[in-house]
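Starting off with a structure, shown below.
One chain of protein is taken out of this complex; the other chains stay put.
Each chain gets a letter, A, B, C, D and E, in the order it is written, and its residues are counted from 1.
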Amino acid sequence: MENLAQLWSTSGLAQMSLGQGVMILIGMLLLFLAIRKGFEPLLLVPIGFGGILANIPGGGLAYSAVENALYSGDPLLLAEMAQVLGLAEVEQLKAGLAAASLHSMTAINVLALEAGFSDGMLYTFYNVAIASGVAPLVIFMGVGAMTDFGPLLANPKTLFLGAAAQFGIFATVLGAAGLTALGVMDFSLADAAAIGIIGGADGPTAIYVSSVLAPDLLGAIAVAAYSYMALVPLIQPPIMRALTTAEERRIEMVQLRPVSQREKIVFPLVLLILVALLLPAAAPLLGMFCFGNLMKECGVVDRLSDTAQNALINITTIFLGLGVGSKLVADKFLDVSTLGILSLGIVAFCIGTASGVIIAKLMNRFGSTPINPLIGSAGVSAVPMAARVSNRVGLESNPHNFLLMHAMGPNVAGVIGSAVAAGVMISLVGG
Amino acid sequence: MENLAQLWSTSGLAQMSLGQGVMILIGMLLLFLAIRKGFEPLLLVPIGFGGILANIPGGGLAYSAVENALYSGDPLLLAEMAQVLGLAEVEQLKAGLAAASLHSMTAINVLALEAGFSDGMLYTFYNVAIASGVAPLVIFMGVGAMTDFGPLLANPKTLFLGAAAQFGIFATVLGAAGLTALGVMDFSLADAAAIGIIGGADGPTAIYVSSVLAPDLLGAIAVAAYSYMALVPLIQPPIMRALTTAEERRIEMVQLRPVSQREKIVFPLVLLILVALLLPAAAPLLGMFCFGNLMKECGVVDRLSDTAQNALINITTIFLGLGVGSKLVADKFLDVSTLGILSLGIVAFCIGTASGVIIAKLMNRFGSTPINPLIGSAGVSAVPMAARVSNRVGLESNPHNFLLMHAMGPNVAGVIGSAVAAGVMISLVGG
Amino acid sequence: MENLAQLWSTSGLAQMSLGQGVMILIGMLLLFLAIRKGFEPLLLVPIGFGGILANIPGGGLAYSAVENALYSGDPLLLAEMAQVLGLAEVEQLKAGLAAASLHSMTAINVLALEAGFSDGMLYTFYNVAIASGVAPLVIFMGVGAMTDFGPLLANPKTLFLGAAAQFGIFATVLGAAGLTALGVMDFSLADAAAIGIIGGADGPTAIYVSSVLAPDLLGAIAVAAYSYMALVPLIQPPIMRALTTAEERRIEMVQLRPVSQREKIVFPLVLLILVALLLPAAAPLLGMFCFGNLMKECGVVDRLSDTAQNALINITTIFLGLGVGSKLVADKFLDVSTLGILSLGIVAFCIGTASGVIIAKLMNRFGSTPINPLIGSAGVSAVPMAARVSNRVGLESNPHNFLLMHAMGPNVAGVIGSAVAAGVMISLVGG
Amino acid sequence: MQGDIVAQGIELMVYGMGTVLVFLTLLVFATTGMSRMVNRYFPEPIPAADTSGSADTAVDARLVAVISAAIQRHRVAQAHEKQPGSRQGS
Amino acid sequence: MQGDIVAQGIELMVYGMGTVLVFLTLLVFATTGMSRMVNRYFPEPIPAADTSGSADTAVDARLVAVISAAIQRHRVAQAHEKQPGSRQGS
Partner (left out) sequence: MQGDIVAQGIELMVYGMGTVLVFLTLLVFATTGMSRMVNRYFPEPIPAADTSGSADTAVDARLVAVISAAIQRHRVAQAHEKQPGSRQGS
C-alpha cells in the first residue's frame, strides 16, 4: 500500500500544476507550428519538445540538484541548506538561494548531491551547451561555413542596409526601458538589451546574448526570435509595401560583378581584423563566424567545413534546442515579462524592417546606382527567408525583376550587424 | 641502472596480477565473440577492447586520480589522505574512501591531483558518458529515430505482449533477492533491480538503470545484456517450441492495415503525455526515445534525424562502450556476484520469452482475431533480432507464413515496456 | 561621453600591444602557409586562426577567468586575491598565482567568477579538448582507423626503420639539455623531452606529450611539429641523397606478399598486448590507435569506424586546432624558448631522417633481402608524406622503381615508434 | 532482514509489473483512440508512409531498369565491335 | 531611478547604433579596398567561383544528357523489343 501511495505521489497527475499543463500545451503548439506550419522546425521542434519535457510534473528535468531538493521538500535537508546560508527560516530559502554566493552554492550543491538529488537532464544540456556559451558559437561557426559572401562583396554598400536594420534592436531596448519606467514591466538594462537583440533576427546571437545578460529570459527570447523569424513572410511585406512606391518596387538593379575566390578568402580575415581592432567583445561570435566562413572558402579543409555544416551543427542544434526548452519551465516562463518580450520582439522586427527599407530608399535617391528599396528589409538577417521575401514582393511589381541575389548582400550584412550590436551590448551592459 | 629499475617496475609484466591476466583473456573472448560470431559487435567490440585497456597492469586507465594514488602507494601521500578522513591507519584508507563524504573526497582528490596523479582515460569516458546519464539517453534518442512504430500502430494490442515479456525483469529481481536471502549472493534491492533489467533485453536501458542503482555491477550487467541479446536466436526457439503446439505455430495473421504518417507523428506525443502523467521517473529515457522518433516521423528535421541515427549515435556508442569497459577492471568484475548476474540474466531472458509466448497464446484463445503465439517472444525487445527469430520459427511450421512485421509490434512494445519498468525501479528503489 | 570612453578603452586599438600585433601577423602567416602553400591545412588553419583570436587585444579569449581578472586590474579584486594567497603586495600576484596550490586557485577562481569574469572561449576549448588529453587520443583513434598495416605485416623488418628514426627524438632531448647546460636556453628535462618529440613527426603524439610534460611550450611545439611535417618534401631529399649512393637508390625491392584480413585483425591486438606487458605509459595513445585500427579491420563495426574517420576526427580537429591556438598568445609564445624549439625541431627531423636512412643502408648491406635505403627516411612517420618522398626520390634514380608501398611499412612503424618513445618519456620524466 | 529483501522483492514485482501492465494498457487505449481520431478527423489523402515507400520503389525500379539497359546496350555494342561483320550481316 | 533606465536606454541606443554604423562603414571601406587590391595585385586567371560553378553545371548538364540519352535508348530498345518486326521493317 505504501508503495502504491509512493507510486501515486510520484506520478505526474498527482503533482501537475496548472502552469505545467499550460506549458505542455504551449510546447504542443510550438511543435504544431514547427511541423505543420514549417516555423523554423530545426529549432522549434527541439525547443517545443524540450519545453514539454521541462514541465513534466515531478520529473525535475529542467532543475538543478539543489532545485530538485528544494521542490521535494525534505525538511531536514532544507534546514541544513538554510543553515549553510545562515537563514533562520526554511521559507526564506528560495530567496536566499537566488542571492547566495558561489561558495555557499557549492556547499549546498554538495548537500543536495549527497542526499541523492541530481541535476535534471535538460538542466545539464543547458549548462553544457548554452551557459558555457559553446552551442551558439558552434552554430555560428556552422552558419559561417554555409554563408556565401559573394553578393555582399560584389556590392559592399549593402552593408549599410545591414547596419540600418539593427535600429530595431536599439529602439526595442529603449521600448523595454520605457515600459519599465512606466511601471508596466520590470526589466533591468541588461534584460532590455537581451530583449532588443530579438530584433537582430538571429537565433544564435539572441541566445548567446541572453545567456550572458539575462539567462532567466532566455526561453522567451529564443521562442520569440525563432517564431518571428518564421513569421518574416507575414510580418515584412505590408511594411515594405507601405513604405515604398510602386515605382520604387519596380527598380531593376545592375547585375552583380563576379567575385573572385581570393576576395572570398580574404574577406573573413578583414572582418576579423576589424573586430579585433574595434570591438573585442564581439570576437567570440564574429570570430567563430569568420572561422567557419574561412574554412568554407579556403578550399583546403573541406572535410572540416563539411563537418561544421553537418554533423557538428546538427548535434549542437539538438542539444541547444533541448537546452532552450529547459527555460520553458512554467515558473520561469509563465510570467508577465514573457508577454512583454513577445510584444517587444515583434515591434523590434517591424522597426528593423522599416529602417532597412527607409535607408535603402535614401541610398537609392542620393546614390549613383539604382537600389530597389525592397532589399532593405533583408537587412534584419533571418537568412535566407528575408531575402526571399524581398524577391517575392519585387516580383509582384515587376515579374522580370529577380532581387534574390541583390537581397543576399544586406541579408548576410544583417548577421554581421547584429553580432556587432551584440558585442556592443555585452561590452556596455555586461562589463 | 636506477632508470632501468624504474622502467622495469613500471612495466606491465612486473605488475601483472592474475586477475588482470584473466580479464585480458575475457576481453579477448568478447572481441572474438563480437568479430567472429557476430555477437552485438557495435557494443561488444568497444566493451571488450575497453576491458583489455582497463586491465593493463600499471596503466590505471580505469581508475580515478585518487585510486591511482592509492595503488601507487606513496606513503606520505596516503598518510595525508588518511588524515583528511580522520583515520589513524593507512590500511583503513580503502574502506574509508568508499564511505567518505563528497566534501572529503573533493579534498582528497585535490591532494591526488597536486601529487601528479590524474584520472585514467576510461574513467573519464565513464564519468562523462555514463555516470552523467548522457550516453544511454543519446543512444535511446538514436534508437527512437530508427524505430518504425507502424506495425505497433496497426495492431496496438501487441503492446500487451511487450508488457508480458517484462515479467522476466521482475521475476529476476525476486530471484536475486532470493539468492541473497539464501546467503548465496549478497545483493541489495537496488542491485537486484539493476540485475533484473537485463531481462529487458535493452542495452541502453540496462546501462542507464545500472548507472543509477548499481554502478559497481554495471560492467557485468552490460556484458550480460549484450551477450544474451546476441544469443537470442539460440535461447528463444526451444522455449517457443516447447510452449506452443504445431497448430498454433502455423496460425496466419491478418495483414496489417496501412498506417498514416499523421498517426506516426502523433504517437510519440501520446506516449510522452502518458509518461508525463503517470511515470515521470521514466521521462528521461522515454522522453529522448519519443524525441528521436518524432524527429524521424515529422519529416521537417531530417538533417537532425539523420545525425541522431548516424554520427551522434556512433560517437556515443564508442565512448559508451569504452566507458563500460572501465567497469571490467579485475578487482570489480572478478567477483562471485558476476557469476550471479550472468546466471540470473539468462533466467530473465528465458522467463521473459516464456511470458510473452504464454500471453500471446491466451490472447489468441480468448481474442477475436487470430494471433500466432510465436510473436509473443519478440516482446522482450532485442530489436530486431527477436522479431526475426519469431519469423524464422514460424517459417519452420508454415513456409508461407511471414510473421516478421507482426512480430515488430511486440518487439518495439518491449522497448517501451522495459523503459517503463526502468522508471518504476528508479522511482521505487532509487528515490 | 563616459560610454564613449568605455567603448574606446575596451576597443582593440587602445589596448593592442606590440606582441599581440606580431602574433596576429604570425597567425596570418600560418594561414597563408596552410592555404596557399598547403602546409598541413587541416591543423594549421584552425591553429593559425586560433592564434589570431587568442591575441585579440582585450578579448581575453585565451585566458582563464582568473587571468582575465588579473589583466583587467580591478584593484579591490586583486587585493582580495592577494589576500587569499597571503601576499602583502598585489605586484606579487602573478608570480603567486603561478605557484598557488590547487586549493587556493579554486578560491581565487570563485572570486573571479563572482566578479563577473569568465574563462575565454579558447581557454575552454584547450581545457576540454587538450588538457584533458581527450582530443589527441580521439585523433589517434581516427588515425588508427585510417591506417593500413598491410605493408608493415608483409615486411615486419621495416619496424626497425621506424625505431631508428626515433633517434631524432632523443638526440634532440640531449640537444635541449645541452643548450640549457650552456646557458643559451632554460629548459627543464620535461621541456626537453616534450621538445624532442617534435622529431617523432606526429602531431597528436607531440600535442599529447606536451600537454602532460610542458603545457607552456605546447603552442610552439605544435606549430613546429605541423610546419616541419609540411616541409618534409623539402627537408628530407637532400639528406637522403647525401647519405646514399646512386647505386643504392636504384635498388629494387621484392614485391610484398599479400596479407590476409585475419593477420590485419590480430595485429592491433598483438601490439596492444605488447604495450600492456612492457610500457603501460604508452597505453592511452597506442591503445586508442589499436582500437581505431581494430574497428577498421574487423569489418563488423563499419559504422563506428566510418564515424571515427570522419565526423569524430573532424570535430575533434577543429577544437584541437583552436585549443592549440590558445597557446599562441603573445606573452607565452613570444619567448626566446620558441626560437629554441623551432631550431631544435628541425634538427630533430634531420637526425631522424638520417638515422632511418643509415639503418636502412646497414640492413641492406648485412641482410639477405635487398632494401632500398630511401625507405628509411619514411620511418620518421609524417604519414603518408614521408613515404611519398621516398617514392619520388627513388623514381629520380630509377624511373621504374615504385617504393611507395615499401615505404609505407617504416612510415606506419614510425607512428608506433614515436608513441613508444612518448610512453618512455612520460614514464621516466613525468612520473 | 534477509526475509525482508524477499518481501521487498515481491512488493517490487507486484507494483512494478502492475505499473507496466496498467501503463501499456492505457497506451493501447490511447493509441487506438488517437488512430481513430486522426483517421476520422485528419485523414491523409493517401497513407503517406506507403506512398513514399512505393514512390521510392518505383524510382528505384526505374533506375535499375535504366542501368541494366545501359549495361545491356554496352554489352551488345561490345559484341558488335568484336564481330565486325555482324552488323552488315544483320 | 526609473527615469534613469530610460536615460541609460537612450545612451545605449546612441552608442550602440553609432558603433554598428561606424563599424559597418569601416567594413565597407575595408572590403572595397581589399577587393580592389586583390583584383589588381593578385588577380585570378578566371574568377574561381564562377568557373567552379559553371564547371559543375557543365558536368551536371552532361550527366543529365547522358542519363536522359540512356533512358531514351532504353525506351527505344523496349519499343523495339515490343514490336519484333519493326527492326526488319525499318
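Assume contacts are C-beta pairs under 8 Å (C-beta built on N, C-alpha and C of every residue); 3 or more make two chains touch, one makes a residue touch a chain.
Please read these numbers as outputs of a predicted model, since none were measured by experiment.
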| item | value |
| --- | --- |
| Which residue of C:33, C:52 or C:413 touches the chain not shown here | C:413 |
| Chain not shown: contacting residue from C:38, C:156 or C:238 | C:156 |
| Which residue of C:174, C:246 or C:339 touches the chain not shown here | C:174 |
| Chain C, residues in touch with the chain not shown (by the definition above) | 150, 152-153, 156-157, 159-160, 162-163, 166-167, 169-171, 173-174, 176-178, 180-181, 183, 188-189, 192-193, 258-264, 266-267, 270-271, 274, 278-279, 413, 416-417, 420-421, 424-425, 428-429 |
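Assume only the chains that are shown with their structure count from here on.
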| item | value |
| --- | --- |
| Rounded Å distance, chain A centre to chain B centre (Cα mean) | 38 |
| Contacts with 2+ other chains: residues of chain C | 3, 7, 310-311 |
| Where chain D touches two or more other chains at once, by residue number | 12, 15, 19 |
